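With one protein chain withheld, the remaining protein chains of the complex are depicted in position.
For reference, chains read A and B in written order, and residue numbers begin at 1 within each chain.
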Amino acid sequence: MTSTVTSASDIAAKSSGQNLRFYGVWVVAAIALVALPLIFSSGGSLTSFSLIGIAIIFALSYNILLGETGLLSFGHAVHYGLGGFAAVHLMNAVTAHGWPIPLPLIPLVGGIGGLGLALLIGWVMTRRAGTVFAMISLGIGELVASSSLILRSVFGGESGISTDRTALPHIFGWTFGPQIQVYYLIAFWVLVSAIAMCALTRTPLGRICNAVRDNPGRVEFIGYDPHVVRYLAYCFAGFFAGIAGGLAAINFEIANSAYLGAVQSGMVLFATFIGGASYFFGPILGAILVTYLQLGLTSVTSVWQLYFGIIFIGIVMFAPGGIAGLLMMHRPLIRARTLGMVIPSYLVAALPTLALACGVILVIETVARYATGGGEGSIVRLFGIPFNTTAPATWGTAAVLVVGGFIVARITWRRITEAWDRAASIARDRGYLA
Amino acid sequence: MLKMTRVIAVALPMLSGAAYAQDTVKIGYIDPLSGGGASVGEGGLKTFQYLADELNAKGGILGHKVEIIPLDNKTNPQESLIQAQKAIDAGAHYITQGNGSSVGAALEDFVTKHNTRNPGKEVLYFNYAAVDPSMTNEKCSFWHFRWDANSDIKMEALTSYMKGNAAIKKVYLINQDYSFGQSVRTQARKMLGEKRPDVQIVGDELHPLLKITDFSPYIAKIKASGADSVVTGNWGQDFALLLKAAADAGLKVNWYTYYAGGAGGPTAVKQTNLDHQVFQISEGIPNSGNEAAMEFEKAFRAKVGLSLWYPRAVNEMRMFKAAAEKANSIDPVKVAAALEDLKFDVLDGGSGVMRKDDHQFFQPIYISSFGSRSEKEPFDEENTGWGWRLVAKIDTPQTMLPTTCKMKRP
Partner (left out) sequence: MLELIVISTLNGVLFGMLLFLLSSGLTVIFSMMGVLNFAHASFYMLGAFFGYQLTKWIGFWPALVLAPLLVAAVGMAVERYGLRNTHKHGHVAELLLTFGLAFAIEEIVSMIWGKSPVDYRVPAALDFPALTVFSTNYPAYKIFMLAISALIFVALLIALKRTRVGLIVQAALTHPHMVGHLGHNVGQVFMLVFGVGSALAGLAGVIAGPALVTQSDMAALLGPILFVVIVFGGLGSLPGAFIASLFIGLVQTFAVALNGSLASAFGPLDPSIGPSVLTDIWNVTIAQIAPVLPYVLLVFILIVRPMGLLGTRET
């Protein structure tokens, strides 16, 4: 909790004189979004970027709940899914009736879909925070996902409802057939939504959300109803999740029950938490990483889920602030110019830690290969080095890497802690660290 | 199984647009290779890799080497579209998929749109197991070819068999509550009504897909109804648990199934000790008596260590080769044209045809029962000692159903 408190005060201190920097960041982001497809132009990379963009909006919307308001939801995907369905239905209606609504406006309809559901169910859901909220969200998530298979006329059963994005009225000669045009559409909405959500955190509502998260009792004393605040936050989160869902519907040209399910809800939780819920940019990092891992890991290993689990457990145990938390830990050190004191110990620790990681990977892959039935395919390649899963040498190497790596790594980790403490105490003396 | 596993070298797998040699025919195999459906997906992948090896050993297709690209879709439609894009990036002009009608429908739609938007870069979708009838009816596409008999065709075959079996008097329908289960149920009602109006349908149950842990309440209902036969499209654990509950309660009926032969199915049947009471409708069986097919089965089992679940995959790959040779090209558009109305002798004997109107393959359909074996039935399943026995063969003309497809040709 301490990190979240400092972040709030951080932002408060920053917001006074750093508007220029604020705009600068977004301009750089915009340029990066425009330039990306010029550098990587293959169909696959465009698809990846589009998915990452959608995931970013979705994760940021989730963080309005988790990071800003302290609401842990296990059913955020219902808003994403509803947004997707709203978008698909409208796209089909536009095509059927010839309404003059161009595609770029469709995500807004997705947002309204997500918002509509949030308005409807949010009031009862947000009466309480904590576990009660988490459980209700789990129940609602299951309910909506199951009813999507029962209400076939709306959700199209398990095959879903498909649509054709090119059939909508074209503007500026853009048909949105090619993926590159869809990418730019998504990029545009990513930028707009991210700016909107970032701005939201700086409004009084955003601040009072933080207060509700940290101490709802005191919020009540100063005259706000935490229930109303939570409800408002929930509606905003639903709206932006709906935008993400609408974009996903445009990207895939199909909406189905997989949008609403527990897997989708779990993924956004993963992304937000791994990235770091305490900082605005945390979910962005998380969304990029998780989407990338999802796309990349699945093509190299069949047990990608295990790596996901391990990474997640590792983050929860050793870096509960997520990647963003890890990065931001160093900010006071940089300011106090004491970062140099910890870098050497990082470098020393890198080698044994890497060895440990390789050992773990080797063990997992070997066991996975070995268990799924040997044969001639049971060769694990690590750094291009072939390891035969049945050879004792492989098992030996793995054991040495894991055990040896762990013993050495533990010593170096201790040194990191010591170096860190020294650097931090100097930073504290210089007044950069509370 | 993925032969090359570069775990560390994850670096930018999707971010490289590279030039690929044009001399291999790449087929993107898009099916679950992780998660719940992986056991089925792995089996399919091994089958296709075996078939590719078989083709390559005989000089490939028109001298081109055949390569299968395994792509994991986690049985998720959206994920499948991403994987299809990956396959196309990797230079594949053919994709094949089977598990999940929702995935199939999404891929069919994707391929159609992709081909209209990218003329000259067409992709064909070879479907070996998604059996939703709509894929070759109202949603049909020129770019989609299906080798499995769709669920209506299988029901047509099953009811043709039931027509001649006077012992069947009371039928109970129990199916999974999704499009496939529903089409099984509606077609069973319709076709039984036409062919055997005297048969009483004493129960018609839809249960949620893959969510039931205990089927005893359903079995209690079946028992109370006095049914002598149960028709079910259930697969996977829904099938295994259903049978288990039936055996526990001592229910004695005949089971007419679509997927008793799927992964885990034979084990479940053996556990319940229902000897030759579980029937399956399929396009081929190991103990068919056809010599060539049994030779193939033997070689396949020796190499892969699985029984051949997908005789249709054999038909698919061999017909692909025949069509390419007929067109004298591996260009997808020409292959597609050559496949239309192509007649082909299927693995288990008899002739099949890829109908031009809807791109549905029609072939002889077999009804078989699972149980103890005679000497003429050399193959058992999943090391249970039990095997499939031929009960009836329904020839191609009796399986032809009309289609509502209005094919849009390029």
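Structural remarks
The rule is short, and it goes like this: a contact is a pair of C-beta atoms (placed from the backbone, for glycine too) under 8 Å apart; a residue touches a chain by one contact, two chains touch by 3 or more.
These figures come from a predicted structure and were not determined experimentally.
Of the listed positions A:G24, A:G139, A:G396 or A:G431, the one in contact with the omitted chain in the full complex is A:G139.
Contact with the chain not shown here comes from a single listed residue; of B:S216, B:N290 or B:T396, that residue is B:S216. Considering the full assembly, A:M317 is the residue among A:I222, A:M317 or A:A393 that touches the omitted chain.
Even with one chain removed from view, chain A keeps its contact list with that chain: residues 1, 72, 124, 127-128, 130-132, 134-136, 138-140, 142-143, 146-147, 150-154, 262, 266, 269, 273, 303, 305-306, 308-310, 312-313, 316-317, 320, 364, 367-368, 371-372.
Touching residues on chain B toward the chain that is not drawn are 35-36, 38-39, 177, 205-208, 210-214, 216-221, 223-224, 237, 240-241, 244, 248-250, 263-264, 267-268, 271.
Simple rule for what comes next: only the chains that are shown with their structure count from here on.
Chain geometry summary: the mean Cα position of chain A and that of chain B are 37 Å apart.
Of all residues in chain B, only 1-10, 13-17, 33-35, 38, 42, 71-72, 74, 76-78, 81-82, 85-86, 88-89, 101-102, 105-106, 109-110, 113, 117, 132, 177-179, 208-209, 305 touch chain A in the complex they form. On chain A, the positions that touch chain B within their shared complex are 40-45, 47-48, 51, 146, 149-150, 157-160, 162, 164, 166, 177-178, 248, 252-254, 256, 258-259, 263, 295-305, 358, 361, 365, 369, 372-373, 375, 377, 379-384.
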